[in-house]
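The complex appears here minus one protein chain, its other protein chains still in place.
Order of writing sets the labels: A, B and C. Residues in every chain begin at 1.
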Amino acid sequence: LQEGLAMKVSVIGPTGYTGRELVRILLRHGKVEDFLLFGRQEAYFHKEYPEFLGVCEKKIELLEAQKAVQGMDAVFIALPHKVSMEVTPLIRQADKKIKIIDLSADYRLTGADIYKRAYGVEHKDPGYLGKYVYGLCEANREAIRQARFVANPGCYPTSVLIPLIPLMEKGMLEGTVIADCKSGASGAGKSLSQMLHFVECNENIVPYKIFQHQHAYEMAQFMGFFDKSLDLIFTPQLLPIDTGILTVLYIKLKKSADKEKVKALYLERFAGEKFVRVLPESDMPTPAKVRNSNFCDINVFADKQKEYIIVVSAIDNLIKGGSGQAVQNLNIMSGLEEGEGLL
Amino acid sequence: LQEGLAMKVSVIGPTGYTGRELVRILLRHGKVEDFLLFGRQEAYFHKEYPEFLGVCEKKIELLEAQKAVQGMDAVFIALPHKVSMEVTPLIRQADKKIKIIDLSADYRLTGADIYKRAYGVEHKDPGYLGKYVYGLCEANREAIRQARFVANPGCYPTSVLIPLIPLMEKGMLEGTVIADCKSGASGAGKSLSQMLHFVECNENIVPYKIFQHQHAYEMAQFMGFFDKSLDLIFTPQLLPIDTGILTVLYIKLKKSADKEKVKALYLERFAGEKFVRVLPESDMPTPAKVRNSNFCDINVFADKQKEYIIVVSAIDNLIKGGSGQAVQNLNIMSGLEEGEGLL
Amino acid sequence: LQEGLAMKVSVIGPTGYTGRELVRILLRHGKVEDFLLFGRQEAYFHKEYPEFLGVCEKKIELLEAQKAVQGMDAVFIALPHKVSMEVTPLIRQADKKIKIIDLSADYRLTGADIYKRAYGVEHKDPGYLGKYVYGLCEANREAIRQARFVANPGCYPTSVLIPLIPLMEKGMLEGTVIADCKSGASGAGKSLSQMLHFVECNENIVPYKIFQHQHAYEMAQFMGFFDKSLDLIFTPQLLPIDTGILTVLYIKLKKSADKEKVKALYLERFAGEKFVRVLPESDMPTPAKVRNSNFCDINVFADKQKEYIIVVSAIDNLIKGGSGQAVQNLNIMSGLEEGEGLL
Partner (left out) sequence: LQEGLAMKVSVIGPTGYTGRELVRILLRHGKVEDFLLFGRQEAYFHKEYPEFLGVCEKKIELLEAQKAVQGMDAVFIALPHKVSMEVTPLIRQADKKIKIIDLSADYRLTGADIYKRAYGVEHKDPGYLGKYVYGLCEANREAIRQARFVANPGCYPTSVLIPLIPLMEKGMLEGTVIADCKSGASGAGKSLSQMLHFVECNENIVPYKIFQHQHAYEMAQFMGFFDKSLDLIFTPQLLPIDTGILTVLYIKLKKSADKEKVKALYLERFAGEKFVRVLPESDMPTPAKVRNSNFCDINVFADKQKEYIIVVSAIDNLIKGGSGQAVQNLNIMSGLEEGEGLL
């Protein structure tokens, strides 16, 4: 795409919460001239999300691969996992050059065996596992720039992995990283479940899937799955708030590392990043500070006497942990200003 | 029942939120020696409500009318409406003397035609409509004392009608009473629905069924349905809180009434009532002040210049608006201290 | 201002919640090239609101009237009431042509006597009461276009008065309008108070200042204060949510009015309004649907049998009830596209 030219994109599966945010961002994206919505049933976007009455009353058309790619520069796939891998091959066949940004989990893992372990089913499009770039922009920017296929990271992995980048790049990690993560209820999706009944969720905080959450595979893979020297423990917890993830990381550095210099390392590493803010002094990352934004806020706490350092991060699970990051990926893939539509 | 003797009761349908509170109250009721639970499926109470682990691990037995009445002094029916009217005749047949306190809506209305209008189906036990005493304790205490069958009022009606008692008894009402009511989410029950999804309910307040809520019939009936001089407008609204109803009543008094004496009337009328507190000065009834209690808090606001007086009430929808009132009814029917188990 | 030319504006008092939203809007306003912040103490905006780190790190300069008007097209005054009337005369003296949009309550009322009754103190700039246009855009657009001074309506009045416009214009109101209003906690401001302690506010809803809220005067004035045929009862209630007002209006129409045509009247009256949405069928206005937007959502409910119609409205108290409306006023006063910065 030439700078200055406008783009057209499709969104497949816009009725989930990340789809909703994706539409919100696309509406204000200066380089996206138009977009179309496709779903598994016909509907109107503003009937699904009545707050969009008068703002976006687009029809959600019944998905046909040909229509979804026709005249499009890119396709966002915001379908549930297990569904994306059924639809994606049709999209690829319909247009062999189209860019695909997949917000589902279906193309994040690079091996069919791990996919099966994580999601409990056989992958239906295994030939393309490994052909997607993992769209963690701050880590993989150059690869994303070249990519036709990007797998947008999960919300929890985004909150865990961005703050690990500086330490991983310097080889400072050792043993097990502990990620104690708390997510707002929108992270659990729009489908009904007892856990999301207001009375169950409200005035509560609920850990779930301890040692068993499927996102752990994605994080472990990024950290170097087959290098057995590193491991990750990930504890997801459901908060009585709408949006936001707070992650507290407990990290044992290699003996050679100087704890007092870690904050400086973070400041330096993320100095040029538009969407990572390393907070001053002991300011705390919180969901409120990043709500409705594409920021990942981070701070680092070290104490000489202590065996571990603590790194705290916060993101909006639907933006930086979902649609904001997806558009950031689109911007990078298309040679646009990385923050377009996101500030 | 002789004072001092212990009772046995059954609870049919203990798995809803009112059932849960009923069990909680029965556990501390000094005159209920034992109680049994019956449901439409076998289960264990502490599996349904894990907070009861080690506290109440009773089996919920599959309902058989004979078992549910055997050796019992009373039966609480906490089934959904439309179900109660199928089960109740069996209970009556199984024991012709047993006391029944029905927490469903099925026996509150006195006419089969109004029932159909309110609930959209034919009543299946119409011969018994009108044979139940409406269990609004503060209004109908003497009738309840004599009653074998009591229909426990709905939560909204309780919050609306208790504060109307003094004015109704004095014939001071005129025209339309406006009841603007706000209820916590437990009032909408334990079943899943989009409206009760955490993300939909949280950070919101949602009016619903304006001019169409089935509880309006019950209130209108109590106010004198066929006397066309009085009417009620009832606006239910869903709050992002677990329990509690706040009701604001806008009332035009008859011209002969002296607004400045209304508060005194309330204080006098409720002076002997254990569970009605007319608050001092301009203290506000709120859900927080009555949570987990059987109180109905009330205050009265009058201004000479204004056409309407305002009466504010607050109850816990599951206690005074449900199981607390049901046990208060049991106590009255059984000649017990009215506050037994409720303080 | 010529179309296409950029503007400069000052914000005096940007540290309250409405100030925060005003800054957020100005940052994305296409015709505001720059803005300066002034306060009663020096500070940095992103220290007051750390979510603005890297987004708006403007200095809040110590207020000097001359600096605040120098090179400016307009001044927003977002000071507390009682403070604005001390500062405003200095601003006027410093620049005799500058446009002023006052978000405080100090210039909304047209009489010094009423001001004293409402706010309990003498007005310090009484000569300018009555020289401000009341900035309810949908009612007073033409006057605002000509105005140099605009008094931005309060949040509660905005939610009450916009839905009354069609009925007032047609002379259909009679007697007392009842406004049962529920507001999120941000409406009570950023200052600490027992009422706003999390534990007091959470899981609760609290009516306050019944018959005594200062905003009642502003509403009554708009409805025609001295025409004794109309009155208003206004019941403010504090909700456990951050932002949003839900207002339920109970309205008795003149006998000549046809209830069944009221919805059509609303649809027609607001057809050309960018920021008023009359919802289809029985869709409910709610705070969630208008959050972070400048919309006022409205719906109308009528029932032949009932003495009153019900009109429900919802706004974001900080946007349409505060800074969004203020910018809408700026746009109108400056001949800009009315929705600039607000969509």
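Simple rule for what comes next: a contact is a pair of C-beta atoms (placed from the backbone, for glycine too) under 8 Å apart; a residue touches a chain by one contact, two chains touch by 3 or more.
Just so you know, these numbers come straight off a predicted model, no measurement behind them.
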Contact residue for the chain not shown (choose from A:231, A:273 or A:337): A:231
Touch residues of chain C, complete complex, unshown partner: 17, 185-186, 190, 192-194, 196-199, 201-203, 240-242
Missing-chain contacts mapped onto chain A: 175-176, 178, 180, 182, 200, 202-208, 210-211, 231, 233, 235, 237, 239-244, 246, 248, 250, 282, 284, 286-288, 291, 301, 303, 305-308, 310, 312
Chain B, residues in touch with the chain not shown (by the definition above): 50-51, 53-55, 203, 277, 279-280, 283, 288-293, 295, 343
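One rule holds for everything that comes next: only the chains that are shown with their structure count from here on.
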Centre-most chain [mean C-alpha coordinates]: C
Farthest chain (mean CA position) relative to chain A: B
Separation of mean Cα positions, chain B and chain A [Å, integer]: 47
Length of the line joining the C-alpha centres of chain B and chain C, rounded to whole Å: 40
Separation of mean Cα positions, chain C and chain A [Å, integer]: 37
Contacts with two or more other chains, residues of chain A listed in rising order: 203
